[in-house]
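Note that one protein chain is taken out, while the other chains of the complex remain in position.
Chain naming follows the written order as A and B, and within any one chain the residues start at number 1.
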Amino acid sequence: MKIGTMFKDVFASLFKKNSTQLYPFEQTPTPERFRGNLHYNPSVCTGCCLCVKDCPAKAIELVTLDRAAKRFVLKYHMDRCVYCGQCVVNCRFKCMGMSNTDWEHASLNKKEFTVYYGKEEDIETLLANLTAPDPKPTQE
Amino acid sequence: MNTLTSLFTMLFFPAGISLILVGMFYEWIDRKLVARFQNRIGPRWFQPLADAVKLFAKEQIKPGIVNPFLFFGLPVTALAGALTAALYVPIMGLNPASSFDGDLIVTIYLLSLPTMCVGLAGWNTSGRFSLIGATRSLTQLFAYEAPFLLAMLGPALAAGSWQISTITEYTEGHWLILTQPIGFLVALIGLMGKLELPPFDAPEAETEIVAGALTEYSGRGLAMFKIGKYVELIIGLSLISAFYLDGVNGILEFLLKTLALLFIMSMLQVTLTRLRIDQTVGLWWRFGAILVLIQLLVMILLKGWAA
Partner (left out) sequence: MSIEERLSQAEKLLAPWNKETLHPESNRVDVVISGEDLRLAVAALQDAHWGYLSAITGMDLGVESGQLEALYHFCNGPAVTSLRVRLPRSNDISIASISDLIPPAALFERELHEMLGITITGAALSDRLFLPDDWPDDVYPMRANFTTDQAAPVQGRHADEAPEQGVVGGNTFVIPIGPQHPALKEPGHFEFTVDGEIVTAARMRLGYAHRGIEKAAESRNWYQNLYLFERVCGICSHTHSMAYCLGVEKLAQVEAPPRAQAIRELVAGLERVHSHLLWLGVAAHEAGFDTLFMYSWRDRETVMNLLEQVTGNRVNYSANLLGGVKCDITLEQAHAIKEGLNYLETRIRHYLEVVTTDAMFLSRTRNIGTITKEEAERFGLLGPTARASGLVRDVRVEAVYGSYKNFPVSAVTETNGDLEARCVVRLKELLVSCFAMRTILDNLPEGPLTARMPRKIPAGEAVARIEAPRGELFYFVKSNGGETPARVHVRTPSLCNWVSVLEKAVGRQLADVPMLLAGMDPCFSCNDRLVTVANNDQHETWSWSRLREYGIEYYKNR
């Protein structure tokens, strides 16, 4: 029976560096397999939607602008995603990957949490369709 | 002139505001040391001050069923007791501001006043956790008070007086830590009990009774109780260093000695587990009291022999 069994640890730690990491000033690099934000490569996608089917959080929506011409836009809800990686596993053409550098989400604006992936012109077309008001009947 | 200097002493230096600020500094050192011992960073230098300022700015919520006179008056009394004790104790390495025969007993009583106010405050708010915390606080008071008083009595016997300034005159040149080591140990650990530092923090064991007697306090009241604690810390440390570590010799020595004592106290805080209240009382009444009585007996015999 002793008293103060942790004395050695305690005294030695006066001379050691503390183990607190002063984030965000000090950041350890994340390992390669870290599952951060989803990244999507539209050029390889065939629109099979297996990723959408198995997402546990309904965080992915695939909008087909033109199936034959392979124009797809992936709408990714960063705030709903649980970062499980099932979509990456399901994709047979390797168009999805989880980044290990892009994972800091704090934001003051909710709009940043909905990300559109795709070719530039496809995204613009999609957004234009979404925000355009219903066309008024033209006056004859 | 005398009243003006007394007022200045009481309000600004060395008691009063400067005492509060130095108390906060010591509290910061304690927290920083504990953090470093636990391999963490710890707070920045102004943390206790910032805490006090924040608490003063917050709303004070009074539970519906308490006696308002007691609820608002007890924190003030606690702080007042601690600050008044500073008048008779050689703080900051200067001689006590005023003294009279028997002021050792008065000081020790004044130092128990914060604990009794906490106990009364807990009973008054009568929440479940406060009641248990108050009971434990007062039980602990009965446990360590007697050995602590006896440990303070050691130097008083050696000096042959109950007056603090006479005792400190005697201890200058006599390192009583060497001749009365047990008394020193009991005094130091008794101070930890008085301040409710681990391992004697059963009265405010946060994992059992949330915050003990002060659970219902917030805002100004809580700030005043806390500041009273900080002031008690520094008064206790200066009393022990004046009695056992070569009296009063100026600010630099005061700082060095009290910081050394604080280092030892932080080390003890970190390496020991919290004791249950029955274990605390058992420990004090079995070991603490007996040890210090043996010490006193030895001293009395030696003094009688020498005379």
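Rule of thumb we're sticking to: a contact is a pair of C-beta atoms (placed from the backbone, for glycine too) under 8 Å apart; a residue touches a chain by one contact, two chains touch by 3 or more.
Keep in mind that this is a model prediction, so the values were computed, not measured.
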Selected residue (touches chain absent from view) among A:K2, A:K17, A:K94 or A:K110: A:K2
For chain B, residues in touch with the removed chain: 37-40, 64-65, 126-129, 131-132, 135, 198-199, 201-202, 205-210, 270-279
Contact footprint on chain A, counting only the chain that is left out: 1-6, 9-10, 19, 30-31, 33-35, 53-56, 82-86, 89, 98
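Operating definition for what follows: only the chains that are shown with their structure count from here on.
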Chain A and chain B, separation of their C-alpha mean positions in angstrom: 55
Chain B residues touching chain A - in the complex, by the definition given at the top: 35-41, 267, 270-272
Residues of chain A that touch chain B when the two form their complex: 3-7, 10-11, 13-14, 16, 18-20, 22
